[in-house]
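Removed from the display is one protein chain of the complex; every other protein chain stays in position.
Up next, chain A:
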Amino acid sequence: MLKLFEHEHLDVKRLSDEETAIEVRNLSLQFSDKPVLNDISMRIPKHRITALIGQSGCGKSTLISCFNRMNDLISGCRYQGEIILGGRDINHKKENVSRLRTQVGMVFQRPNPFPLSIYENVCYGLRLQGVNGRRQLDDTVEQALVDAALWDEVKDRLFESAQVLSGGQQQRLVIARALALKPDILLLDEPTSALDPLTTLYIEELMAGLKKRCSIIIVTHNMQQAARVSDYTAFLHQGRLIEYSDSDSLFTMPHKKQTEDYITGRYG
C-alpha cells in the first residue's frame, strides 16, 4: 500500500504543468449577507485528486458545492465571480444546472441511497436522462458498480433494497450512482467521515483508481487522509484560500504560518 503511494509521488508535480479541469476566478459567496467565501481563485487539475482542508465552517463544503451549484438550493445564497468548466462560466444564469450536475457528480457525507433497489439506485440519473433501454441500463449499471468496486458484492442481489447494504457499501453505491452518468468531475464531501477505518481505506483505494476516469475534489477533516490520497491540497481559512500546492510540499513544508498551525494541530 505504502509503495503504491510512494510510486505515485515520484512523478514530480507542479500545479502549473497540469491540465485544468475547473478554474475559479475571484469567487465570493454570501449566505444572507454573511460572507462565506472571499475572493477565491484557484485551478483544479484534471485527473488528479484535489483535497480541500480547513476548520469547520471555513467554507470548504460551500466551495465544493459551487462546482455543481448545489448552493442554489439554499435560500439567501448569493455569489459573484466565475467558475470556468469546459470552457464556460457555470455561474452564468443561463447555465443548464441539471446538465451541469450530470457532468459534476457529488457524494455526500452520509450515504444517501434512495429507498429503491440497488439496480434502480444506479439507474436513477440515467432514467432522468431518458435512458430506458434494458440493455443499455444493464451495461451501465454493471460498469458503474465495477468501477465503484461493489459489483462482486451485489451482483446476485441487484433487485434487493439498497437499505440492507452496510454503510461502506451504501457509500460505494452512491459513488456508483454518480459514476453511471460518466461525470468529468467527482465531488466528495467528507465521504468517509461516517464510516469505520477499514471501509475508509477501501474508499480511499477506490478514489486512487477513479482518478483515471475523472478529476476528483474531496473535502476532508482527516489530514492523514488528505496526505494519503490527494495530489494537491488547498487550505482554506475563514473563507479565504490560504495555501494551495501539491500535497507533499503542503504537508511537509507549508509556507504560511496558518497552514502550519492547522496541520500540526495547533488549532482546528
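Just so it is clear, a residue touches a chain if its C-beta (ideal position, glycine included) is under 8 Å from a C-beta of that chain, and two chains touch if they have at least 3 such contacts; residues count from 1.
The rule we apply is simple: contacts and distances are computed from a predicted model.
Colleague: According to its UniProt entry, is the unseen chain "L-serine deaminase", "siroheme decarboxylase", "Phosphate transport system permease protein PstA" or "Succinate dehydrogenase cytochrome b556 subunit"?
Modeller: "Phosphate transport system permease protein PstA"
Colleague: Among A:Thr102, A:Gln169, A:Ser245 or A:Gln258, choose the residue that contacts the chain missing from this document, as touch is defined above.
Modeller: Missing-chain contact among the listed residues: A:Thr102.
Colleague: Out of A:Phe31, A:Tyr124 or A:Tyr202, which is the one that touches the chain we can't see?
Modeller: Within the whole complex, the residue contacting the unshown chain is A:Tyr124.
Colleague: Would you indicate which residue among A:Cys77, A:Leu137 or A:Val174 is in contact with the undisplayed chain?
Modeller: Looking across A:Cys77, A:Leu137 or A:Val174, the contact with the absent chain belongs to A:Val174.
Colleague: Return the single residue from A:Asn132, A:Gln163 or A:Thr264 that touches the missing chain.
Modeller: Spelled out, the listed residue whose C-beta touches the missing chain is A:Gln163.
Colleague: If you put the missing chain back, which residues of chain A would it touch?
Modeller: The list for chain A reads 68, 70, 73, 75, 98-102, 105-106, 108, 110, 112-115, 124-125, 127-129, 161, 163, 174, 177-178, 181.
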